[in-house]
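Complex shown without one protein chain; remaining protein chains in place.
Presenting chain A:
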Amino acid sequence: MSKMRLLDGSEAIAEAAIMAGMKFYAGYPIAPATELLEYFAAKLPTAGGVCINADTEIEAVNMALGAAQVGARAATGSCGQGLALKQEAIAEAALNETPLVVFNMARNQQDYFQATRGGGWGDYHTVTLAPKDLHEAVEHTHLAFHIADKYRVPVIFMGDNLIARTQMGTSLPVPELDPLPPKDWALDGKMGGTGKSRWIWTFGGGKAGNPGLGPDGYWRQIAEKFEHIARQEMRHEQGFCEDAETVVVAFGSGGKYVEYVVRELREEGYKVGYFRPITLWPFPGPALEAATRNARNIFVFELNAGQMIQDVMLSVEGRHRIKSIGGVSFDDSGLNIGPMMDARIIRERILAQLNGEPIRQLPISGMGAYL
């Protein structure tokens, strides 16, 4: 095993991506994804890869698409603002079966809908991995490339400011993953003139003489593939749910904070449990349904005005008292996550909900350094 190093999340993710065999990255600066771009610019060339400082996020994601289509492991990255510009290409990757990894170093958790609903056209989903800390981020980096290659789909890695910019000790372990099929679909340019030239095309048209399924058949096939992925790739973590009267659901860094608070409350005798979706799509609905079978309350903690709570509701079909204990939380501290990502405040909110008391509103952070 390699030795422990103290790394910030961005560097750890960059190292893990290179270890996973990523050969191409294109990005455009934006906090907190900038460091990822800087590390790749510094490290990828010596690892035999290419990092391009693209001229727009649109160009960046399309470059990564091209690199992936000729068979390389490729990625792009940004935060929600940049991902908004990449949506057309992410949908394209889903519909034309290009394996692509998109690092979303989200500023906070307001990009849940963007990641799980997508903003491109067509019947598609994006597998979205939401690590809770640096260690899981390293694992998910490998997993993201693996899932992308396994199913030929785009995968969103949904990190955040805390993960990107806080340091932890890591030996950068490489998870064991199943072997993958060869990329015999890649456009290596070698099949021209053989009558078997390859195509990558969202409309599934094939070639004259062998015209493929056409859009109707091809898109049904894509839809079936996403149904299959949904069954195969749901991931979650849970604790103390067996006898819990209240289960608190949270994702990403927020999930880690909730886990801490739930452990604390358990020691004090409260019958609470936690449930953390690891894949935001596919949302681990059946597991949540099972984990909350004996519970009366489901509290949803997320740093937004209420996005994941919709998936929670869809999963448990109205058997519970479902309440949001999160909210918009943003500041100019450089970490952007705002005052709500705080164990004491999460605790206060869980207890207020349990006791039927109103939830205390936090003071508005204001413009501060943005002014």
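The definition used in the following text is that contacts are C-beta pairs under 8 Å (C-beta built on N, C-alpha and C of every residue); 3 or more make two chains touch, one makes a residue touch a chain; residues count from 1.
As a convention for this text, contacts and distances are computed from a predicted model.
Chain not shown in the complex: UniProt lists it as "2-oxoglutarate oxidoreductase", one of "4Fe-4S binding domain-containing protein", "2-oxoglutarate oxidoreductase", "ABC transporter permease" or "Anti-sigma factor ChrR". Listed residues A:A68, A:L83, A:I222 or A:I346: the one in touch with the omitted chain is A:A68. When the whole complex is considered, the residue among A:G195, A:G318 or A:G356 that touches the unshown chain is A:G195.
Although one chain is hidden here, its contacts on chain A can still be listed: residues 23-24, 26, 50, 52, 54-56, 58-60, 62-72, 74, 88-89, 92, 96, 187-195, 197-203, 205-209, 211.
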